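Here you go, one structure.
Note that one protein chain is taken out, while the other chains of the complex remain in position.
Now for subunit A:
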Amino acid sequence: MGRKLDPTTYVKKGPGRKSRKQKGAETELAKFLTDGERDMMMMFCRAGKRAQVTKKPKESIEKEEPKKGFTDENSEWLKPAKRKREVGQSDNEDDSDSQWEQEEDEGQEGGENNKGKKLLIEGDGDDDDLVDDYGALEDSSEGEGEVDGDGEELLPIERAARKQKKLQEAMGQESDDDDEDDDKRTSGDEDMDEDDTVQANLDEMDKFILPGAEEIAKEGVLLVDLQTIHQRIKDNVDVLSHFATKREEGKERTEYLSLLKKDLSTYYSYNNFLIDKLLDIFPVSELIDFLEANEIQRPVTIRTNTLKTRRRDLAQALINRGVNLDPLGKWSKVGLVIFDSSVPIGATPEYLAGHYMLQGASSFLPVMALSPQEGETVLDMSSAPGGKTTYMAQLMRNTGVIVANDASADRLKSVVGNIHRLGVTNSMICNYDGRQFPKVMGGFDRVLLDAPCSGTGVISKDPAVKTSKDESDIQRLAHLQKELILAAIDSVNAESPSGGYLVYCTCSIMVEENEWVVDYALKKRNVKLVQTGLDFGKEGFTRFKERRFHPSLKLSRRFYPHSHNMDGFFVAKLKKFSNTVPTTAVEKDGEEETKPSEAVEVTADSSDEDGPSNAGSKNKSKKQKPVPGKPAMSQKTTANGKPAKSIGKKTTNPSTLKKNEKPTGPKKAKIAKMDGGTVKVDGELKKSNTVKTEGETTKELKEGSRFEKKGDKQRKSPMQSKKRMGKNKFNKLKKLLKKEEVGQ
């Protein structure tokens, strides 16, 4: 290679190939772009921005030009950009200070741009160092002169918004778009999106616009990002909360709701059924809180085992091991909440020694409501894994007897383990189906039923519930719970000197599993709701959609993860009132109960309520029911006392053949034998009440005829009296019916 370079014939090198290409591109584009489009392009796409950098700002650059202009052949297109403080401050001080203020608004971007500009000025033609300022500078400089209607200078963002609006009109976009979603897609230009969201939010601040059908169809095909949906959910909730003011004309509330449901299902991964149910229970804004709360875990809580240690000592010991904890709250003297720990909580020596039990805070509540006393006989029908059972044992100080039952033999092993670990000595563990329990043993002072449920309150522990629960699941569970609660009621001894209570609880928030089941029990048995003793928590529903529950349901308590920071829970405390005294006035019986104040209040209420309602099966309503056979029966009852009641029981047995109560009949008798007949009376009355609720007149007539037949005969024992209706009850019933018809 020879020396081709000749210093004398130095040709100044102009813009390189690339920059020439770019310039060429601009000229090319100018051929087919319209002015408006070109402006837009200038603003948003990179080429445009690059060009704008070089474009003179109207005033300031013109000022600067005489100082800063380039002297080479590129001077026509390569204009020095406005500089910021770092470079040549003296130059720019003349420039409008307002410019700087506006530039300050841009913040860091401006700072970065400074450096870019600096480089630009120093290295001409060095295109690589061009920094996009996203048209901000340009906007601010261009719009410097712009003034809004009030005569004040606009912020750059406002100017940009106005520009965008003009462009939109120019482009003739649809006005019905959901800006956030659809503009992104329809515009099809990524760079535009960033500005779009800014301006879209401004526009949208007044209005949340529902997407039309096409947009929804589009969404179905294209994957929508979660952020969009989340924003849309928030806006939707906002509109729904202030529907009158924020609604879009012509759009119904249902449309907003259906969009919200869809979005919630997608964002939080619930199935439609569950979202529908939750929307029924919660108002929309609370629903969002609830769903958010279900995404995070509740804090870990432990319960001190007061049989072995004190909370103070335990807390000290755990702190020494490196556990960060705090007392659970004013409402519990044995609870501790664990914030974090350097050792596994389930494996400390204190845990192994049985000094505490890992238990959710909401599980404390039913036992606190039940408050078993020392020396009582208590039943825990659904006890696995044994947290509540052991809590009851510690409240009873290992006296009395606890029967811990569970239908699942596998899970019973955990009960065995926990009972032994915590040093509970007064317990019996058995494996029955809870519905059979009254047959096995009855006459308990207190019963705790933590019914198997859908688990909608513990979604944070088990997210599978979100998608797996269905209408049929809930109905099946509700049915099971109703059977269980009746069996539990039958196991309670209403005559117990210190008790007669049943606590029904679930870890679910569904009304079908909670209030409905308790209401069913109120109708079917001689029980009433009493105060739970828990002073916090939301009151249970007394009405829900088309259902109306007993007003005393407001004594039950609901707990939610978002409002109480514990698992969703429902607790209801029922008292079985005794009917041992066979007097006429059933109200008197109610008043003679161990808790007179509550009794008077609630019985007064209930008697008023049951009067009009047909379904009330409490003893009080016995009198109020306008049924032919009834007055006669009640009179007879009073006249004959016990015997009549036994007859009543007998007669009602066939009628309840096909019902769930059938097993309770013979079992009631068995228990009566054990308890000396007092429970029998209770059961018999219950039987008669259940018959009454069926409202079958034939059976009532039968009862009447029965009374006439038996008269004053004493029954030796309920078992013997039962012998009359032996195995062929159906046939015997038929015969009786025929006899009556004949007799009439």
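A few remarks follow.
As a working rule, a contact is a pair of C-beta atoms (placed from the backbone, for glycine too) under 8 Å apart; a residue touches a chain by one contact, two chains touch by 3 or more; residues count from 1.
The criterion applied here is as follows: contacts and distances are computed from a predicted model.
The complex appears with one chain absent; UniProt names that chain "NIP7 nucleolar pre-rRNA processing protein" among the candidates "Glutamyl-tRNA(Gln) amidotransferase subunit B, mitochondrial", "Geranylgeranyl diphosphate reductase, chloroplastic", "NIP7 nucleolar pre-rRNA processing protein" or "Phosphatidate cytidylyltransferase". Of the options A:L155, A:L257, A:L358 or A:L737, the residue whose C-beta touches the omitted chain is A:L358.
Here the missing chain is touched by one residue of A:K18, A:H420 or A:R543, and it is A:H420.
Residue A:I429 is the one among A:I209, A:V224, A:M396 or A:I429 that touches the chain not shown. Residue A:V401 is the one among A:L155, A:L257 or A:V401 that touches the chain not shown. Against the chain not displayed here, subunit A makes contact via residues 344-347, 349, 351-353, 358, 377, 385, 401, 403, 409, 412-421, 423, 425-432, 440-441.
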